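Here the complex is missing a single protein chain, while all its other protein chains stay put.
Chain nomenclature is as follows: A, B and C, assigned in order of appearance, with residue numbering initiated at 1 for each chain independently.
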Amino acid sequence: MGKASILSPLKAIRFLFQKPLTLRYPFEKKEPAPRYRGFHLNDWDRCTGCGNCADICPNEAITMIEVPAIEPEPGNKNERPQLDYGRCCFCGLCVDICPPGSLRLSRDYFHIHFDTDTFVFVPKDEKKDEATFLPAEEYSILKASLTHRKRDYEGFSPDLDFALFEPQRVPMPQVSAQERKQSFVEMVRGYSAEQARSEASRCLECGLCEEACPANLRISDYVKAISEDDSEEALRIILEDNPLPAICGRICMKHCEDACSLGLRGEPVAIRWLKRYAADTVESYRETLRAELPAETGKKVAVIGAGAGGLAVAYFLRLKGHGVTVFESQPAGGGMLRMGPPRYRLPDDAVKDDVDYIASFGVQFRFNTAVGKNVQFDELRERYDAVFMAVGTHRSYTARIENEDRALMALDFLNAARVGPAPDVGRHVIVIGGGNVAMDVARTCLRLQQMQYPGQESVTRAVCLESWEEMPASQEEIEEAKEEGIQFNPAWGPKGILLEQGEVSGLECKAVKSVFDEQGRFSPTFYEDRTMVLEGDMVIEAIGQGYDLSFIPDHLMESLAFTERRKVKVNEDGMTSVPGVFAGGDIVNLNMDAVTAIADAKKAAEGIHKMLSEH
Amino acid sequence: MAQISEIAGSGSGRELELYFGPQHLGMVGNFSITLKVEGDRVLKATANPGYLHRGFEKLMEYRTWIQNFPMVCRINVVEPDSMEMVYAMAVEKLAGIEVPERAQYIRSICLELARVSSHLFGLWAYSNMLGFDTPAQWAMYHRDLVLDLFEELTGGRVYHIYLWPGGVRRDFPKGFRDRIVHTLHSIGGWVPDYDATFFNNRLFYERARGVGQLSQEQAKALGATGPVLRATGMKFDIRKVEPYAAYDKVDWEVPTRQEGDAYSRIWVVRDELIESVHMVFKLLDAMPDGEVYNRIPNPFKWRIPPGEAYVRCESSRGELGLYLVSNGGDKPYRVHFRTPSYPHGLTILEKALEGASIADVGNTMISLYVVAPEIDR
Amino acid sequence: MIASLRTGLEATFKGVEVTDREDGMMFVLAPGESIPAVLRYLREHGLDHLALVSCVDWIEEGELEVVYLLTCYMRNNTDYGPEQRRHVLLRTKLPRESAELDSVIGIFENAEPHEREIHELYGVHFEGHPRLIPLFLERGYEIPPFRKDFDTRQYVEKTFGAIPPVED
Partner (left out) sequence: MDRNQITKWLKSPAKMAHKYSLHAVYFCTGCGIIEIPPVITTRWDAERFGVLPVATPRQGNLFMITGYVSLKTLKAIIRTYEQMPDPKYTVGFGSCPINGGMYWDSYNTIKHLDRYIPVDGWIAGCMPRPEAVFVGVTHLWTLIDKGKADGYLRYKRYYAAYRRNQEMLFGELQWPPLYPTEAEAEEARP
């Protein structure tokens, strides 16, 4: 207890000379902290419409509303979050889960209104939305509301270190570049159960990948099954839409991973490797699927080509009870998959597994049977109720340069390297082309060089018209090729193959001015005076392939319609302009990959089934 | 309804029923007490909670583990951080999540700042109740300064949603340490003024002495914890007896008093406030550098293995416990908060008000440090 | 001491199961009728702080589990040794349809509001409780609201969704 004195109250006099504690509002404004959690901001350009914010919101304050002005594309839904400030609790979970980091909270917090409907708001970015966000001089605190806000007033913003998702993927165990270029051993080793589980559990289940996948696989579902350690369930889900899991798990072009919203600020979920994991862990596909074949319908379908499209259509039609016969000119199934991708990417076992699985449903295979040679196309049309052709693109394009006849063709080379006895390669090989096939060729070549000239100097060079940025091969392939020691010469066009005493001695190249014209069409121009000579004893051309439809008789060829891009035209059922003839795969679509072929096959199988059930 | 004349003339031994709250100036929080009075003596008091019942524990069973985070802090609006802490601790225990060392320090600092703000709020409520307007105004001002710190650290003034499983949600901003020190120094500089106007004030002594007195035996039997128990002489503080966060890393004292009445309880609060300020300084000095967050699993796929846990921490009001049951799902199976105000505001309050005068009802209630939303949940 | 508590409990009461956990938590499962006696025994053996009484609805098993959580206060105002540093979780399982239990107010006075709450939110009847009147709730509910078969989202839609806006 203090000593009481009559003078004690006089101590209070000193407060007269102190600055008052009261804020002289509104003249003396107190700005909210830089991290303040106020109303939302959303950058519509970065927002993918994935809907994770709506999923995590504990109050269901966020609804995804469709915005017709936005063009939906792979990896971007035309939906944007709408906030209800009669629900929102400003917790910021939506900010921490937002994969593109488009959703942020501003420091604005004023909205006072007599109408509750005004509390529902679709946030936009302050940079774009000039009607709502005003610069400091036009902004007035007395008018402040959801539609009268201050610009440059960002508050709580996303931080990758504190995000609720894991931005880094589980690294795929790989054989080192030094080791792998010695042989055709498969490059990736595959996930262990633990790795697969933790990779699968990164998925946020937004479903953007499913829309991007040509075959619309239920990706979220099977990834979820893997995260729950149920790879059988995962495989069952995959097999519903894709009969080639082991193949697609290795060489799929993974449109899904490009669309994955996690890829925007981190790495996408390794969907392809997870599919590979599911296919590799399960012992027997057939038991997993537990599918009973329906009763035979008695209808028969001929399939030309045992590639991805042909195999898939056979599978889907068998599951509907139709009889299927597959005609294939090669001695085994797989088509382009069997001869194209090198073994270090797609081992023979994987192809065999998938082909055997499809054969196990009772699909008839006629190998070594080329349509047009061993059996006539018209005959097939007569004997079968429907014909599906997915013959692929087997004819390599050439660059039309001097002495082009001395160059090897990519597909012949790959096929030989894969199926037949390994071809002899030169010590200094030049590969022309910058696509994925060119990468396959170059890397195959490198391996053969390592095997044929052990311990000696050998080199593989790649020449392509495109610059590093424009190169059509996937970034991953380029990186791996670089690691293995392929020497790239981007932005050089081939001029002619140089001969010395009848032997190939090198490639003369000219510098590229531009590859595409103003409309974005392929139309290269060169600096004719700037040339370079690459020395080499072998040249392989890998600049693209086309199809060969010479097996189709002329009278039908006339009525067969093509698209502007010289592809076979099909309707929504997958049927060509010739009734009863369906098509799919590389001869139809522009993607020219396995999963699109499967998508075509699925569409065509539905179409064939529809046609067969009608008659 | 009692008429004024009846109440005035009730010295004759007539019993009346008086409704104290929820709309009453002497009531802090949405709470109500039904008093049976004779004259101005309370014969019997019946606490009547439930005005703030939201069914939290039921709602949490419907939300995933991470969605519950914005939820838990709303149980106690005065001191939300200890609610977050206890939930984070329980989840970490069940899910086996490690917390980085620096995060433990930040958590402790956060909790102590929250204790400071909560005690200042209590001081406001109590001095305001007794008519000491000046210290009440100061206390509320100083609490606001602490809230400014929280705003800068967490982005929220009142609800921070900052202590997460696996650590804390963001690291200290640049220069934040200095601002904590500055703010706490400026609050500390006012302690002599608080003492002169309030704590050493004869009026406060006369008004609070002997009010709501509890013996230690009574306090123990009724489940008292926190300042209410410490005012009866027991050095019982969860931070000491079962240390969590970084409380075992620094030296500090548990203030106690012996009398067990309102006066000693408020003094315990004052001493704790000062001790907390000192503790923040010590924690800031000892705080290591490093990570502050171990990433939790993907919230959409997060399942916690079956099990149950009881964790507790010391909120500014006493023992705050959480009994958490998981059945292996993505949501809690059962959540039950053991809030300190629950025994204080229901059992002890009823007991302490027996025989008290009407003028002391609010006095007793606030000195017991009752926060209504904690009771109702 | 902890071991002796365990053997003591098992010897004194029939049908009591005791399990220990590494973190100092002890689980005691007792039949409903012996709950007051076990609580009294535990209290006499140093566990003098009833932290909370809770209830869990195990709907699949058809049981309501009433949980008593006991901890220790300090000895002599300052001592808190390993003997005190333990939590005992006493539980009993009751059939959901006829959940009845003896009140323990006589042993721990602060159980009173807890029992009222459990009665209100779970529908467990406590025999001998002086006032089992509603604690929190204003409306009556057909199913006690904390039971698992009470779906609050459905209830909200039905009850609050039915109330129309007043104007326009």
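We take it that a residue touches a chain if its C-beta (ideal position, glycine included) is under 8 Å from a C-beta of that chain, and two chains touch if they have at least 3 such contacts.
The structure presented is a predicted model; accordingly, all values stated were derived computationally and were not measured.
Chemist: In the intact complex, which of the depicted chains does the undisplayed chain touch?
Modeler: A, B, C
Chemist: Could you tell me which of A:H111, A:R265, A:K300 or A:K567 touches the chain that is not displayed?
Modeler: Result: among the candidates, A:H111 touches the missing chain.
Chemist: Return the single residue from B:L18, B:V77, B:V191 or B:I274 that touches the missing chain.
Modeler: Touching the chain that is not displayed is residue B:V77.
Chemist: Determine and list the chain C residues touching the chain excluded from the picture.
Modeler: Touch set of chain C with respect to the missing chain: 136-139, 141, 145, 150, 152-153, 155-156, 159-160, 162-167.
Chemist: For chain A, which residues lie in contact with the unshown chain of the complex?
Modeler: 21-23, 25-26, 30, 32, 39, 58-61, 84-90, 109-114, 116, 119, 141-142, 144, 146
Chemist: Give me the chain B residues in contact with the hidden chain, please.
Modeler: Touching the chain left out of view, chain B contributes residues 22-23, 25, 27-30, 50-55, 58-59, 62, 70-71, 74, 77-78, 121, 124, 136-138, 140-141, 143-144, 147, 157-159, 372-373, 376.
Here is the rule we go by: only the chains that are shown with their structure count from here on.
Chemist: So that we know how the chains sit together, what is the shape of their touch graph: line, ring, star, complete or other?
Modeler: line
Chemist: Hey, how far is the Cα centre of chain A from the one of chain B, in Å?
Modeler: From the centre of chain A to the centre of chain B is 54 Å.
Chemist: Rounded to the nearest whole Å, what is the centre-to-centre distance of chain B and chain C, using the mean of the C-alpha atoms as each centre?
Modeler: So the centre of chain B lies 23 Å away from the centre of chain C.
Chemist: Which integer distance in Å separates the CA centroid of chain A from that of chain C?
Modeler: Chain centres of chain A and chain C, defined by C-alpha means, are spaced 55 Å apart.
Chemist: At least two other chains touched by the same residue of chain C: list those residues.
Modeler: Counting only residues that touch two or more other chains, chain C contributes none.
Chemist: Can you list the residues of chain A that touch 2 or more other chains?
Modeler: Where chain A is concerned, no single residue meets two or more other chains.
Chemist: What does chain C use to touch chain B in their complex?
Modeler: Touch list, chain C to chain B: 23, 25, 48-52, 54, 56-57, 67, 69, 71, 73-74, 77-78, 80, 84-85, 87, 89, 108-110, 112-114, 134-138, 145-146, 148, 150, 152-153.
Chemist: Residue numbers of chain A touching chain B in their complex, please.
Modeler: Within the complex, chain A touches chain B at residues 1-2, 4, 8, 11, 21, 32-37, 55-58, 89-93, 96-97, 105, 155-156, 159, 161-162, 164-166, 201-205, 224, 227.
Chemist: Which residues, counting only chain B, touch chain A once they are in their complex?
Modeler: That would be residues 63, 66-71, 74, 141, 148, 151-156, 159, 161, 169-170, 173, 195-196, 200-202, 205, 293, 295-301 of chain B.
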